[in-house]
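Note that one protein chain is taken out, while the other chains of the complex remain in position.
Labels run A, B, C, D and E following the written order; every chain starts at residue 1.
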Amino acid sequence: MDTSLFFPALLTGIFCYLGAIETPWLFGMSGGFYIVGRPLVAGLLVGLAFGDIKSGILCGLAVQAVFIANLSTGGATNSEITYAAYGGIGLAMATTKNPAIAVTLAILIGQTFGLIFYNGRMALYSFWNARAEKAADQADTRGITLNHLVYPQITTFILRAVPVFLAIFYGKGLVNWLINSIPEIITHIIQVLGGVLPALGIALLMGIVIKNKTHLIFFMAGFVLLSFAKLSMIAIVFIAALVAYMYYFASSNKGTGNGESETKEATESAVNTDDEYEDDDLF
Amino acid sequence: MDTSLFFPALLTGIFCYLGAIETPWLFGMSGGFYIVGRPLVAGLLVGLAFGDIKSGILCGLAVQAVFIANLSTGGATNSEITYAAYGGIGLAMATTKNPAIAVTLAILIGQTFGLIFYNGRMALYSFWNARAEKAADQADTRGITLNHLVYPQITTFILRAVPVFLAIFYGKGLVNWLINSIPEIITHIIQVLGGVLPALGIALLMGIVIKNKTHLIFFMAGFVLLSFAKLSMIAIVFIAALVAYMYYFASSNKGTGNGESETKEATESAVNTDDEYEDDDLF
Amino acid sequence: MDTSLFFPALLTGIFCYLGAIETPWLFGMSGGFYIVGRPLVAGLLVGLAFGDIKSGILCGLAVQAVFIANLSTGGATNSEITYAAYGGIGLAMATTKNPAIAVTLAILIGQTFGLIFYNGRMALYSFWNARAEKAADQADTRGITLNHLVYPQITTFILRAVPVFLAIFYGKGLVNWLINSIPEIITHIIQVLGGVLPALGIALLMGIVIKNKTHLIFFMAGFVLLSFAKLSMIAIVFIAALVAYMYYFASSNKGTGNGESETKEATESAVNTDDEYEDDDLF
Amino acid sequence: MSKSDSKSVGQDKLLSKHDLNQIWYRWGFTHLSSMSYEKIQGHSWAYSYIPFANKFYKNDIEKKRRLLQRHSMFYNTEPQTGQLINGIVASLEEQIAMGKDVSEEMPVNIKTTLMGPLAGIGDSIIQGIIVPILLSIGMSLAKGGSPLGPIFYIVAYGIIGPTISYIAFHSGYKLGVNAIDIIVGENSKRITDAFNILGVMVVGALAANTIVLKTIAKIPMGGKTESLENVLNGIFPGLLPLAMVLLGWWLVSSKQMTATKVILIMTVIVTIGCLIGLF
Amino acid sequence: MSKSDSKSVGQDKLLSKHDLNQIWYRWGFTHLSSMSYEKIQGHSWAYSYIPFANKFYKNDIEKKRRLLQRHSMFYNTEPQTGQLINGIVASLEEQIAMGKDVSEEMPVNIKTTLMGPLAGIGDSIIQGIIVPILLSIGMSLAKGGSPLGPIFYIVAYGIIGPTISYIAFHSGYKLGVNAIDIIVGENSKRITDAFNILGVMVVGALAANTIVLKTIAKIPMGGKTESLENVLNGIFPGLLPLAMVLLGWWLVSSKQMTATKVILIMTVIVTIGCLIGLF
Partner (left out) sequence: MSKSDSKSVGQDKLLSKHDLNQIWYRWGFTHLSSMSYEKIQGHSWAYSYIPFANKFYKNDIEKKRRLLQRHSMFYNTEPQTGQLINGIVASLEEQIAMGKDVSEEMPVNIKTTLMGPLAGIGDSIIQGIIVPILLSIGMSLAKGGSPLGPIFYIVAYGIIGPTISYIAFHSGYKLGVNAIDIIVGENSKRITDAFNILGVMVVGALAANTIVLKTIAKIPMGGKTESLENVLNGIFPGLLPLAMVLLGWWLVSSKQMTATKVILIMTVIVTIGCLIGLF
C-alpha cells in the first residue's frame, strides 16, 4: 500500500459522493450531478487531488466522451456515471494515468458495480421513505428532516465515498494485474464499446423526444448537418431553432394574425348555431 | 477484320439488347433498362467482354456522366442511352480504349442512329400490337403471348444486337479514320456538349416536378446547397426531406392534431346548421 | 500648395456633389446616392481623378467595408457616406494613398463634419420648401421648378463641392501633420471602430425588418450560416428565400388549394347561419 | 361497396398466393415488351391475365374474351411503383370472377384514373431521385476503374427496384378500391405535393452535380489577366450550368419544345461558344 | 368603383405614353432634390405634375392650383419601389381630369396610406438585401485593386434600380386603385411578412459578413498562452460582432436611442476595450 495515496483516494471518494444524483449540498442536481458528476469535471477534481491536473483532465476528457449522452429519467439511468467517473479516473490516476485505462475502468465500473450500488441504494432508501412518511403523518417535522435528508445522506456517503476510497487505496495492485493480464482483444473490445455506448443514451433521448415516427426526418437532418456538412453543435442548435419555429408557426391554423380569430369565430358561431339547432329541436 | 473481335462484339450486341427498355428477361426495366442499360454498368460488362475491366469501367464512367439525367417518360426519351452506351463504349474498347472517344461516339450514336432506331422500332411494334389486340378479341391467349412477347422481342434483338455487333466488328477502321480526321474543334465541341447534355434530362425532370413557378425556389436551394455549400447528394436528400415534411405539415390546416378535428367539427356543424337553414326555409 | 492638385480636387468635389442623396442628375438616388455615393465607386472615380486607379480602388475598398451597412431611412442617416467617401479617399489620395488613412479620415469626416453639413443642409432646404409651397398655392409652375430643383441644387453644390475641394486642396498639410502626430492608440481605436461601425447600420436595418422578437431566430440562422457554415451571402439569399416561401406557405390557412375554400365555406356558412340566428331572434 | 364488405359475404378469396404472384411477375417482366406509342404497356395486362383467364373463365369463353379485351387498351404508368394499380385491379377482377357486385368497367376506370398520377410521382422518384443518387455514389466508387462502382449500383438497384414493385402490388391488392381514396384523396394530394418539393430540391442538386460547363475565357483584372471561370466561381459557382438548365426548362415548359429541338439549340449555343473561345 | 368599370364609360384614356413617362422620370430624377425633414419628397410630386397641369388644366387655373397644392404635402417613401404609388396616383389623376367619379382626396389618401408600408419593404429590400449583396460581390472582385469590382457594381445596380422604378410605376398605373387591395390586402400581408423573414435572415448574414471585431487578448491554456480570439472562434465564430450588433439593436429598438447616441456608446466600448488591451 502506498500511503501517499491516502488523501487523493479519500478526496476522490468524497467527490464521488458530492457528484451523486442524490447529493443536496451543491444546490441539488444543479451543482452536484450535473456539474461535479460529469467526468469532464471529475478529471479536473481528481487531477487536483492527485496533484497532476493535466493527466486528470486528459482522463476526464476520455471518459466524458463515453458518457456524454448519459441519461437519468424517472430515476433510472443507463450508466452510473459518478462511480464510473471517479472510480475509473481515480484508479487510472493511481496507476498508469493512461486515459484509455481510465475509459476501460470507467465502463467496467459504471456498467457493473456502479449500477448495482445505484439500485441497491435506491432500494435502501425506501426504508427511509417509509419513516419519512410516518413522520409526515404525525406532523413530526424533525422526523421528516432526519429521514429525508440526514439518514439517507449518511447512507449514500457510506455507499459512495467508502468503496471508492477503498478501491483506489487498495485496488492499485489489482488494476496493475488486470492491465497486464487482460488480453489485448478484450481491451480493444472495451474501447470500441466505449465509442458505441453513447448510442444508448441517445436512443433513450430519442425515445423521449420522438413522438411520431415521421419525426425521424428531423433526427436525420440533424445527423446529416453534423456528419456531412460538418457544422458544429451550436450552429445546428440555431438551425434547429429556425426549423422548430417554422413548425410552431405552421402548427397554428391562424393566417397572419387575424386568421386565428377568424377560425375561432367560425368555430364559435358554428357552436352558437349548434346551440340554436338544439333549441330549434325543442320546438 | 480482326477476328478476335468476334466474341466481344457479339457479347456487346447481346448486352445492348438486354439493356433495352423493352427487354423483359431481367425483370423488365428493373434489371434491364435501369441496370444493364446504365453506361456505368455497361462499362463493366463491355470491359468483361473485351477482357479489360479497368478500361471498360473508365469508359463507362465517362459516358455515364453525360447520360446521368437520361429520362424516359411516356415512352419518349431524350437520348437512346443503350445504343449510346454499348455502341460508344464498345467501339472505343475496340479501338483506342480512350474514355473521351467513348463519350464522343456515345453522343453521336445516342443522339442520331440511336434515336432513329428507337423510334423506328416503336413504329414497327404497332404492327404487333394490332395483332395482339385481335388475339385478345378472339380470346386467343397464344396469340397474345406471341404478339406481345415473342415476335416483338425477335424484332428488338435484330434491331439492337445485330447493328451493334456489326458496328463494332466492322467499324474499327471507320472509327480510326474519324479519330484521325475529325478536326480538333469538333471533338472539343462534342466534349463540351457532353457536359451540357444532362441539362436536358434535368429540364425534363423539372417539367415533371415543378408544378408552380414559385417552386423554383426549392430548385435553387437544392442547387445552391450543392454548388455553394458543397454538400453531397445524399445529404441534400435528407435536408430536402425535412423541407418536404415541413411543407406537408404546413399544407394541412390542422392545428397540432386535435386542431384537425376541431376544424372538421366546425365545418360539420356549419354544414349541419346549413341543413337546418334549409329545413327552416321549408317552414 | 500643390497646384497639380487643383483638378483632382475639383473633380472629387464635383463627384461628392453627384453622389449626394439629393442630387437628381443621375436618375435620382438610383445613379447618384446608390452608385456614385458608394465608397467602392468613389474609389474608382477618385482614382481616375488622381490618375492612380489601383490606389483609388484599394482606398475605396477599405472605406466601403466600414460603410457597407450605411442606412438612410426617413431622411435620416447613420453616417454621411458621401462626404466620408470623397473626403476620406480624396485626402488620402492627396497624401499617403494609404487605405488605412482613408478609412480613418472617412470615419472622422463622416461622423462629424459630414453629419453636421448634412443636417445643416436639411434645415436650409426648409426655406426652399416654404417657397415651393407658396408657388404651388399660386399655381406658379416656374416657382415650383426653381424652388424644388434649381435653388436647392445650387445650395447643395456649394455645400458639397466647395468644402471638399478646399479640404483636399488645402488640407494636405493638416493631414500630414495629423498622421504624424496622432498617437498610435488613437489610430488603433479608429481602426477597430471602423470594424464595429457597420453594426449600427445593421442594427437599424434590424429595427426595420424584425417585427417580432421571436424573429431573432431567423437573424441568428442567417448569422450562423455565414459565420459557422461559411456560406456566401448569395447562397444565404437562396436559402432564406426557401425559408421565406415556407413561411408564406404556412401563413395561409388553406390546405392544398381546395382547403382554402373549405375554410371559407365553413366561415361563410357559419356566417349565414349566424344571420339566420339573428333572423330567428326576430320572430 | 368496399372489398371487405363484399368479402364477408360468402366466399372470401379466389386467388391463391401463386395466382397473385403470377399476375405480379408477368407484368413485372413484360410491362414494356411490346411498347409502341400507340399502346405502350397496354398488352402486358392481357398477357398477365392469361393464367387467370384460363383458370377462372375456362368454361365461359365470352367472359374470358371480355377480360382479355378490357385489358388490351392503351395503358402507361411507371411500371414499378405502378404495380399498385395492378394490385388493386387484381382484387377487383377477383371480385368480378366471384360474381360479386363489381362492374366490369370498374377496373378499366381505375386504370385510366390512376395511371397518370402514378406515372408522375413514380418517374420523379425513380428517375429523378433514386437512380441518379445511386449512380452518383456508384460513379464515385468507380473512380480509377474500380468494379466496386458498377457492382454497388447493380446490387443497390437490383434490390430496390423489385422490392418497390412487390410491395406496391401487394399493398394495392390488400387495400383494393380503398387504395383509391389513399391515392387520390385530400391527404394523398398533400403527400404528393410534399414529394414534389423533395423532388424539386433534389433535382436542383442534381443539376449542380451533373451539368458541366466551364468558360475558358480570360478577362483583364488589375493589370494581369484572370480566368473568367475563377471570377464566376467566386461569385456564383455553377452559374453557367444553372443558366443552361434554366434555359432548357424554359424551352421545355414555357415554349413547349421537344427534347430534340432543345438539343439542337444547346448544340448551337455550345458550338458558337466554342468558336468564339468562350467554352 | 373600379378603374376598369369607369373606363368602360365614355373616353378610356387621357394620358399618352409620353405623358406617363414624363410623370415617371420627373419623379425618378428629382424625388429628393429638395429634401428637408419637413417635406422630404413632397414637392417632387408637384414638380412631376407640371406638364400634366399645363396640358389638362391650362384653362382651369383653379383645378390646376388644387392639383399642385394637393401634391405639395409631406411625402416620403422608398423612391424606387415607391413608384408603384406614383403609378396608381397617375391613374387616379387621369380619372379626375376626365371628370370621372373620383374625389380629389382619393390620391392624397392613397399617398398617405401606402407610403409607409412601401418605405418599409422598399428600404429593407434595397438597402438591406440588394445593395449590400451587390457591394459584397463588387468588393470581392475589387481585391487587389481591380476596377472590375466597381464596374460590376455600377452596371448591376444601374440596371436593377431604374428597372424596379419603371416596373413599379407601370404596374401601379395599370392596376390603378386595384393595386391597393394587392398592397394592403390579406395576401399582401402574407407576402410582406415572408419578405421580412427573408430580410431578417439576410441581415443576419450581413452582420456576420461585415462587422469586424477581434480580441487580441491572450489567455493561459495548459501552460502556454493561447489567443482568446482562437478560443472564441472554436466555440462561436463571430461572437464579438454578434454581441455588438445585438447591443446596437437593443439600444435602437428597446431603448429607442438615436443613431448618434449608439455610435457614442460603441466608441466608448471600443476605446475602453482598446485601452485595456482587449481589442
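One rule holds in what follows: contacts are C-beta pairs under 8 Å (C-beta built on N, C-alpha and C of every residue); 3 or more make two chains touch, one makes a residue touch a chain.
If you're wondering where the values come from, they're calculated on a predicted model, not measured in any experiment.
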item: Contact with the hidden chain (one of A:Ile53, A:Ala100 or A:Ile179); value: A:Ile53
item: Selected from A:Gly43, A:Gly87 or A:Gly171 as touching the chain missing from the view; value: A:Gly43
item: Chain not shown, touching residues in chain E; value: 219, 221-222, 226, 231, 234-235
item: Positions on chain A where the hidden chain makes contact; value: 21-25, 27-31, 34-35, 38, 40-41, 43-44, 53-55, 57-58, 60-61, 64-65, 68-69, 71-78, 111, 115, 122-126, 128-129, 132-133, 136-139, 141, 144-145, 147-149, 152-153, 185, 188-189, 192-200, 202-211, 215, 218-228, 231, 233-234, 236-237, 239-241, 243-245, 247-248, 251-252
item: Contact footprint on chain D, counting only the chain that is left out; value: 137, 140-141, 144-148
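Rule of thumb we're sticking to: only the chains that are shown with their structure count from here on.
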item: Between chain B and chain D, the fewest steps along chains that touch one another; value: 1
item: Far-end chain from chain D, centres as C-alpha averages; value: C
item: Type of chain B:chain C copy interface by residue overlap (half), same or different; value: different
item: Label of the chain whose CA centroid is most distant from the centroid of chain E; value: A
item: Whole-Å separation of chain centres (CA-atom averages), chain A against chain B; value: 52
item: Residues of chain B engaged with two or more neighbouring chains; value: 218, 220-221, 223-225, 228-229, 231, 234, 239, 241, 243, 245-247, 250-253, 263, 266, 270, 273, 276, 280
item: Chain D, residues touching no fewer than two other chains; value: 190, 193, 222, 235-236
